[in-house]
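Just one protein chain is left out here, and the rest sit where they should.
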Amino acid sequence: MTVKKAFAFAGRKVLKFFLLIAAVEVITFALMEASPIDPVTAYVGASTSIGAEQRELIAEKWGLNKPPFERFGSWFRNILHGDWGDSMIYRRPVMQVIGQKFASSLLLMAAAWILSGLLGFFLGVIAGMRENSLADRLISAWCHVLISTPSFWLGIFLIIVFSVRLHLLPAGLSVPIGVLQEDVSFADRLTHLILPVLTLTLSGIAGICLHTREKTIGILQSDYVLYAMARGESRKSILHNHVYRNVLLPAVTLQFLSFSELFGGAVFVEQVFSYPGLGYTTVQAGLRGDMPLLMGITVISAVFVFAGNLTADLLYLLIDPRIREGGQRG
Amino acid sequence: MSSELKTEKDFKKAPGRLRPVRGTREQAILHISLFLLILAGIMIAGSRIPSGSIYVDLEQISQPPSLKHLFGTDWVGRDMLTRTMKGLSLSIWVGIICSLASTLTAALFGILAPTLGGRADALVSWLVDLTLSVPHTILIILISIACGGGFRGIVAGVAATHWTSLTRVIRAEVLRINTSEYVRASRQFGKSRRYIARNHLLPHVIPQMVVGTVLVFPHAILHEASITFLGFGLPPHEPAIGVILSESMKYLTSGQWWLAFFPGLCLIMVSVMVSALGRSLERILNPATAYKK
Partner (left out) sequence: MNEMPVFQVRDFGVSFSQYENGVTRRELHVITNLDIELYEGKILAVVGSSGSGKSLLAHAILGILPDNAVVYGRMEYRGSRIGAEQIRALRGRKIGLIPQSVNYLDPLEKVGHQIERSVRGGKKKEKKKKVLEMMERYGLEAGVYDYYPHQLSGGMARKVLLSIALLSDCDILIADEPTPGLDEGSLREVLKDFRQAADEGKALLMITHDIQAACAVADRIAVFYAGSTLETADVSDFGGDGSLLRHPYSRALLRAMPDREFIPAAGNQPLPGNLPEGCLYYDRCPERRVNCKALRPGSRALRGGRVRCDYAT
C-alpha cells in the first residue's frame, strides 16, 4: 500500500520534473545564445592562424549558421535520442566527459556529504541539548562564521596551513603531477583527497548543525519530553529515546535537500585544488565557451538536485509513521 | 509551618540561561548602529582611496605583514591593506545593489502572485521551483556568461537566484493579510484598494523586505567574490576581493599567505557582521520575538 503510494508519488514528481528540465534546457540555451562568446573561437581556441573560410566551414559543420530556433530544435531532439553533442574543449561526446568527471566528483562529494552530515548532526545535538551553554555558543558562533566563509577561501586557508606551512598534505590535483593514472597508489589518491574533502565538509556543516540544534531545542520543549522527565527518564535516556528519534529524519532529509549546495561547493573546491571533477570541468567549459558541455552539465546538475529532493520526499513518505500509517484507527 | 524549600539547580530543565543585561531591543539597536558605522567606515575609506594611491613600489615587493604594511605587500609592492579596503568597499556596493535587485524581484512576484491569483500564482510557484532546480552556482555562472561577465552579470545572477525565499515569505504574508478579518471588514466599508495596500499591507510587508534585503546581502557579497574568483565576475583590472584572491593562488606555494589570508578574512568579517545585523533586525521587527527576554 505504502510502496504503491510512494511509486505513484515518485511518478508524479518525475513527470513534473520533465517539464522543469525542458524549461531549464530552453533557458540555458537562451542564456548561451545571449552570451557574447563566439562558439567558433571557443572551438579553435585563441589561435589566429585560422582564416575566415575555415571558420565558416567549422560553423557549417556545427550547424552554427542556422537560426537559434532551428538549432535548439535539433539539439533538443538529439538529447531525446541520447545524443548530447560533442564537447568542444575535450573533443569527445559530452556524455562521456560528464560521466568520467562525475565519477571523480562523486567520490569527493559523497565523502564530504557523509562527513558533514555526521559532524553537523552531532554538533547540533550537543549544542541543542545544552542551549546557551559555552559549548552551544561556540558551536553556533563557529557555524555562523562558516556560513559566511566562501568555500574557495576555506580551501586556500587549508592549503596555507597544511601544505605550505606544515608540509603535511598535497595542495592540489587528485593525482601527483607526472605520474601515470595507472601508477597512482591508493594512499596517494587518499592523501590528495583529504584537503578537498575537508574543505567541502566544513562548508557543508553549518546548515545541518544549526538546523539540528533548532530541532533539538524544540524537541526538548515538547510535551513528550516533559512527560519523559515526569516518568523519571534521565537526560541520557531522553537523548537516546526521543531526541535522536525525532531529529534524525529531518536531519537526513535536509542533507538530501542540500545536494544543490553540495554541487555548488564542489565547483569551488575543485577549482582551488585543481581536482579534475565535474566542478572543475564546469569552470573550464564556462571560461572557454564550451556550450554543449556547459548545457550538459546544467541538465545533469538539475537531475542531481532532483534526485536529492525526491529521496527526501520519499524518506518522509516511507519512514514517518504519521504519513506512512495514515490517520486514527481507534 | 512555611519553612521554605527553594528549588535547587537540578530541579530545572536546562542549565540556567544567561540573561542579557539589556533588553533585546536595546541590544539589537546597539549592534545595528555599531555594524552600520563599521560598514560606512569601510565604504568611506574605500571611496577616499584614489586608484592612483595604490602605487607600485618595486622596492617593497612581496613584504610579509609589518607595522608599515599591516596586510603585507603584493608582487609589485602594492599595500594589501589599501587594496583590501578598496575591494571591500566595492564588495559592499555590489552587495547593496544585488540585494536591492533581488528584493525588488521578490516584492514584485510576492505581491503580484497572490493578488492576481490563479494562473499567475501557479506560475510564480513554478518559477520558484525552476530556479531552485539548478544549483545556484551553476545558474549564476550561466547568467554571468550570458551577460558577458562584469558587474551586470553578477547583479543579474545574484538577483535571479536569491529572490525565491523572500518571494515565498511575502506571498504568504500578503495572502494572510488579504484573507484576514480586518481587511475583509475594511473592504466591506468601501475602503479603496490603495487604502488597504497602504494601511494594511505595506506595514507588514515592508519590515519583511528590509530584513530580506539585509539577509541576502552576505550571500550577495560572497557570491560576487566567489564568481569573480572563478573568472566569471568582475574583470581582473577591478580592485575586487575575488580578483585579489584569484591572483593570490599563484603565489600560495611560494609562501605568500598574507595575499589571500587578510582580504578573505575581512570579507568574512563583513559578511558575519551583516548576517548578525540581519538576525537582530529580524528579532526586533518580528512581533513574536520582539519582546522576548
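Each chain gets a letter, A and B, in the order it is written, and its residues are counted from 1.
Quick note on the criterion: contacts are C-beta pairs under 8 Å (C-beta built on N, C-alpha and C of every residue); 3 or more make two chains touch, one makes a residue touch a chain.
Fair warning: this is a prediction, and the values are worked out from it, not measured in the lab.
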Of A:His81, A:His167 or A:Arg231, the residue in touch with the unshown chain: A:Arg231
Those residues of subunit A which, in the complete complex, touch the missing chain: 223-224, 226-233, 241-242, 245-246, 249, 320-322, 325, 327-330
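Heads up, the rule we're going with is that only the chains that are shown with their structure count from here on.
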Between subunit B and subunit A, distance of the C-alpha-averaged centres to the nearest whole Å: 23
Contact set on subunit B toward subunit A in their complex: 13-15, 17-18, 129-130, 132-138, 141-143, 145-148, 218, 222, 225-226, 229-232, 245, 248-249, 252-253, 255, 257, 260-261, 264, 267-268, 271-272, 275-276
Subunit A to subunit B touching residues, read off their complex: 17, 20-21, 23-24, 27-28, 30-32, 34-37, 130-133, 144-145, 147-153, 156-157, 159-160, 163-165, 171, 220, 229, 259-261, 263-265, 267-268, 271-272, 282-283, 286-287, 289, 294, 297-298, 301-302, 305-306
